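Okay, here's the structure, questions in a sec.
All protein chains but one are shown at their positions in the complex.
Chain lettering (A, B and C) follows the sequence in which the chains are written, and residue indices restart at 1 in each chain.
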Amino acid sequence: MTASNPSIRGQRDGASAQAAESGSGTDAEQKAADQLRQRIASQFRRSLHIRTLDTGSCAACEQEIRLLAAPHYDLHRLGLFFTPAPRHADLLMVTGPAIRAFDVAARKTYEAMPGPKIVVATGACALGGVYPSDAFMHGSVSEILPVDVWIPGCPPSPLALLQGLLVAVDRLAEKVADLTFAADGPTVEVPE
Amino acid sequence: MNALTWFYLAAAGWGLAAATVLAGRGAQLAIRVACALSGLAGAAALAGGASALWWGDSRVITAGGSVVVGTLQLQATSLGGIFAALLGLVAVAIAAFAPRYHQAGPGTGIYLGVFNLALAACLAVLAAANVVTFLVAWESVALLCYLLILRNPGRPEAAAGAFWFLALSEAGFVLVVAAFVILAAKTHTMQLDLIAARAHLVPAGWRDAAYLLALTGFGFKAGLVPLHVWLPEAHPVAPADGSAFLSGLVVKLGAYGIALFAFRLLPVGPAWVGLLTMAAGAVTAAIGILYAMNERDLKRFLAYSTIENTGIIVTAFGAAMIFGAYRQRALWAFLLLAGLYHVANHGTYKTLLFLEAGVVEHATGTRDMDRLGGLIHRLPRSAVITLVGTLGIATLPPLNGFVSEWLIFQGLFQGFRTGSHLIGILIVVAAAALGLTGGLAIYAFVRGFGIPFLGMPRTRQAREAAEHGQPVAGPALLAVSCAALAVGAPLVILALSRAVGTVTGVALRPVLLPGNLTVIPAHTDFSAFSPTYLAVFLVAVTVVPVLIYLAGRPRADSVTASVWDGGMVTFKPRMQYSAMTFSAPTRVTFDALYRPSVSLHRASDDPAGRSGPVHYETEVTPVFERYLYRPVIRAVEWLADLVRPIQSGDVNLYLFYVFAMIILAYLLGAL
Amino acid sequence: MTAVQPGPAGSLASLLGAVSGASFAEAGNAVTVRIPVAQLETAVHHLATTGARLADLFAAGQDPAVLHLVWALDAQQQYLIVQADVTGDEYPPLSDIAPAAFAEECEIYEQFGIRPATGKPLNRVALPPHAGPDFPRLGHRPGQAPAEIHAPHTVGGHAFEFPFGPVRQVGMESLYYGLVTSGEEIVDLYLFTWHKHRGLEWRLRGRTPRDALFHVERTEGLSAIAMSWAFTAAVEAALGVDPPSAAQRTRAVALELERLYNHAAATAALCQATGLSIGQSAAEIALERLLRLNAAVFGHRYLFGVMETGGVRRAPDAAELRGQLPAAQSELCRAADALLATNSFLDRLEACGIVTTEQARRLGLVGPVARAAGVSIDTRLDQPAPPYFQHPPAVAARTSGDVLARFGVMHDEAAESVRLIGDLLDAGAGAGTANVPSTGGSGLGWAESSRGEALAWVALGADGRISRARLRPASVRNWRGFDDACRSQNVFTDVPIIEASFWLTVAGTAR
Partner (left out) sequence: MTLWFLRGLRRGVVTTWYPARPDSSAASLPTPPVFRADVLDRATADRLVEVCPSRALRRESDTLIFDLGACTACGRCQDAAPEAATPSGEFELAATSRAHLVKRIPLLREARS
């Protein structure tokens, strides 16, 4: 497998731009949202304190988050720090499919954080993948908290988490918006 | 108006108050009038005490008395002055407290009558000029206090507590009588100032024996450690103002007795007597606070704290006697002054705390700390006043406890001036014991204030306590006097130095107050501090930054969020420290003394390994009651059984006894 | 269910003692016996006294709910499932197995409404407090239970409860401790795990085994292989399918790799709990190398997607594995040896969080926790599945039962796993799956996860879809030992150390 598949690099043509637009309302709103995000991100550029919240994960996402502090990835070199108390946290990494029994604790954790704050939904469960919404759980974190950044993966690797955190503070450009994941050329021999 | 006339006024006031309330049979109006009179009389006593303090000893007045009993002589001495002033202050405070605390009724009438008579009796003890007056007054104080403690006989432990008090008081009284008899016999006079004058005639052995008898006798009343057992038994059952009076004043009479013998009647004795006194004081302080740490009942906790402070006072007197023995006259007088200052301080904030404990019990119906909690929201005024008292007794800077404790420590730290290394080291060891006591006192009073007043209410009574109708004036007056004793420390030290000057003949004033507001401990090259500047500075340090913050407050919109609790749904009252768990570290460190016993019931002990209700109880074994007093009591009972056959009811046998006694007396006479 | 053979089953009859009306059925290495409920108490008493170990207790079906007791017969190297139909809402009190099966009894009561006739209060286990009557359950909800049915957690007298969680340190799963303490020593400890109850067993009903496997892997993310192997073994036992031996060896390789990275992660967590950050970094370097090895060999850092019903989806890249494993293993061994030479670290572990042999046996603990307490049970040896007949592992055991013993057991197991992987690769590990018919049947599967014996029992309907699936990862069993291990502790800071030495997951016990 090549490092990155050339054929999936989409261009900023109508299709993908249109894909990006369709989801988030009028242009003005989008511009205001970006402005606000830039302002928040600029405040956290050099030092960001992260608090994690497990709303029902299977423990694999937790292990990947713990590995961010391991020597191989060492998020301290990027000015990112873990902090136990939400009172001192700027960013909340939420894993798990938002189990309903956890709503009060999640709401309290979010409200204990001072503004401005960023919420990062981490892992396929938190993004609404693995589990549907039913009596046990909401199915995705955006049902209970206002999410700013989504990091897919089951579990997302520490590198994906790092990229997610840096995108959250606007120090890395977001890549996924431009990718179409639709290859048009014949990349594999078609069995007749 | 010299001091004695003030004392007459006070005695008359109290007598009148007793009469009105007894005549009125405890009607509400009678109570209010009596308390007003009692307050006025208190003020008179305060004035008398202050003038006795300032102008020195007055002349000895013979106020009558009969041939049988002996002459009744009174004299306003300066040593007694500080105690009389404290008596006045306590009387005024209780007078302001009593009307709103007691319900009208015949029981209250009798109680207040007895209370006022007890005040007069205490004044008589302080103003006694000869042995007979002193002993008569002393015994009447004991009996009247016994009646005070028996205020509500219905309570289960009331009788037992009162009896503990009376029994130990009588034991002490016997020893005090022995001490006075020795002195009077050797100096052939009954008048105290004559005894003091001729004290050098008393041979050394008799003098020390008299002092030791006095120390033990007054120790019973003051609460030196092996003799302290009645305090935690009597205080909880007495009503609020009764126990305040007991702890604030009656216990101080014990200290007055020891000071009387050590500094006025007897000349400066050998060093070992001082060492013994200091040792008794240090041990009392340490063991007193250690037991206070693990008490759940508010009043027993305060009673043990009284024992601790008595220990501190007696340590100061002991150290003074040692310095006296080594001819360090400045330090001898200085430590007496420090001890007296601590007597005044402890009298004020301990009375305050007992009155507040009464208010808490009145508002919630219980004294058990584990059933209180969060009272600061329900009883705000009482909480603030109790906080002032707690800061005082925990000897924290802005308030008066710190000043007297600082003076005592400065005196103790100058042990090296005695010249003998052993004595120097022993004095510093006593200072270390007081240090340990000071630290544990702060720990104990954080618990004593924190558990009942802060946190969440643990029971329904604590939730529904109401401040309205609770007495506040009395304790407020004492709180103000605590602050005054701290800020006005140089003035107090000035007055005390004059009193100590008349008692010891050492002019301390220039030695203590070089500037007008700084205090130095008897020797310029040692240390200095100014309580006034300290109090003002501390207040400024807290108030000024708040003002700056309020003035320049950033206008950012602030969000109030709940305390971070790990996302748990609700905080329950069971999730906060309880009295015994807060003091658990001491139970582990000093388990040799406490020998704690634990009883534990856990649902998870059930072989089915389930989790559920947990019940954990821990008790501290009362070492002295169990291993010292119970054997003595059993021995006495055994003796009583032994002797019972004598009383066989047969008249001839009784006649034979009389006959045998006459023969015996005759033979003894012949020797 | 295969036909009843009197042979091996006959020998088991003696085990059940004087039990009449028992019908036997044998599937794979597990014998199922169905006895009338009246005989249940005597059978249980007889089994408990002859040294059989109760591995699991659950209910299945509804009207009547069938009670299943899974016994591990170490002597006969088999599992015995005792089934009994329970009509009405009470079954006879099984006092002999009370401590080991208490949590299971509570769970059965919450899901099926049937409870032991002991009359003693039960505990809330899985369902959250706000679970109303219409909350999805596996069977009928409990009738109007008397108030005291859920034992309340009240603290009386002088102790107080120190609330801790559910949101805990960074990167730790949500778990609520109720630490009842006397100020100095921990008097009692109880756990709430209902914050993370995803209702997996309810979710698997009506799915095909292949679909269900996706969720079974995620019951306990850090033991994906063990749980999915137990589940697929159960399905294969139910349908009488034998996966190709190369696939079975691949499964064993994956399981041992999972054990390796879990023990490295446990070492790192232990160092973090004792505050030795240098040791934590060294262990985390070894852990990361192992995870990267997993990704290179099996295509997923946590070995998701390796298992398939009837075999294995991917073959391990043997050259890559042989090349990198020794380096990763030496990394972990050097870290562990350096830790064993650091006195400050060892002082924190010695005599800390002791689980006695009697407690381990009484509570039915499994895995390294049991082996460190002197109960040396290991399903790879006691109930060997195919690849472990030819490659039996050596079992590391200790007797002191404290944190140091658990650390030692994990350290030895890691070395043993590397040796096993070498043998398995020599014997050849490949991909391939046997075809799985979609017919009915029920079977029991098990695997030795890094935390202990993971069990799964499956009942398939006639159309091959799951009618009842029972997943029991080792965490369900060992959290009970955590309460006892913490109880004697007198220092609060020891609790995280004990938790790290157990190395359990809340997701596994909450399911």
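As a working rule, contacts are C-beta pairs under 8 Å (C-beta built on N, C-alpha and C of every residue); 3 or more make two chains touch, one makes a residue touch a chain.
Please read all numbers here as calculations on a predicted model, not as lab measurements.
Asker: Thinking of the complex as a whole, which visible chains are touched by the chain that is not shown?
Answerer: It touches the following shown chains in the full complex: A, C.
Asker: I'm checking contacts with the chain that's been left out. Which of A:Pro84, A:Pro114 or A:Gly129 qualifies?
Answerer: A:Gly129
Asker: Thinking of the whole complex, not just what is shown, which of C:Ala103, C:Leu222 or C:Ile285 touches the missing chain?
Answerer: The missing chain is touched by C:Ile285.
Asker: Hey, which chain A residues sit against the chain that's not shown?
Answerer: The missing chain touches chain A at positions 1-5, 7-8, 15, 19-24, 37, 71-74, 77, 124, 127-130, 132, 142, 147-154, 156-157, 159-160, 162-164, 166-168, 172, 174-177, 179-191.
Asker: When the complex is taken as a whole, what residues of chain C touch the one chain not shown?
Answerer: Counting over the whole complex, chain C touches the hidden chain at residues 211, 214-215, 278-279, 281-282, 285, 288, 292, 295-296, 299-301, 304-305, 313, 334, 338, 341-342.
To be clear about the criterion, only the chains that are shown with their structure count from here on.
Asker: With contacts counted as defined, which of the two, A-B or B-C, has more C-beta pairs across the interface?
Answerer: Output for the comparison: B-C.
Asker: Take the average of all CA coordinates in chain A, do the same for chain C, and state the distance between these two points in whole angstrom.
Answerer: Inter-chain centre distance comes to 32 Å.
Asker: Please work out the Cα centroid separation of chain A and chain B, and write it as a whole number of Å.
Answerer: 68
Asker: Among the residues of chain A, which are close enough to touch at least two other chains?
Answerer: 86, 105, 109
Asker: Counting only residues that touch at least two other chains, what does the list for chain B look like?
Answerer: Those would be 565-568.
Asker: In their shared complex, at which residues does chain C touch chain B?
Answerer: That would be residues 98-99, 102, 118, 120-123, 151-168, 174, 176, 178, 180-184, 187-191, 362-363, 480, 483, 487 of chain C.
Asker: List the residues on chain B that touch chain A in their complex, please.
Answerer: Listed in rising order, the residues of chain B that touch chain A are 559, 561-562, 564-569.
Asker: What does chain A use to touch chain C in their complex?
Answerer: Residue positions touching the partner: 50-67, 69-72, 82-84, 86, 96-97, 99-102, 105, 109, 130-131, 134-137, 154-155, 157.
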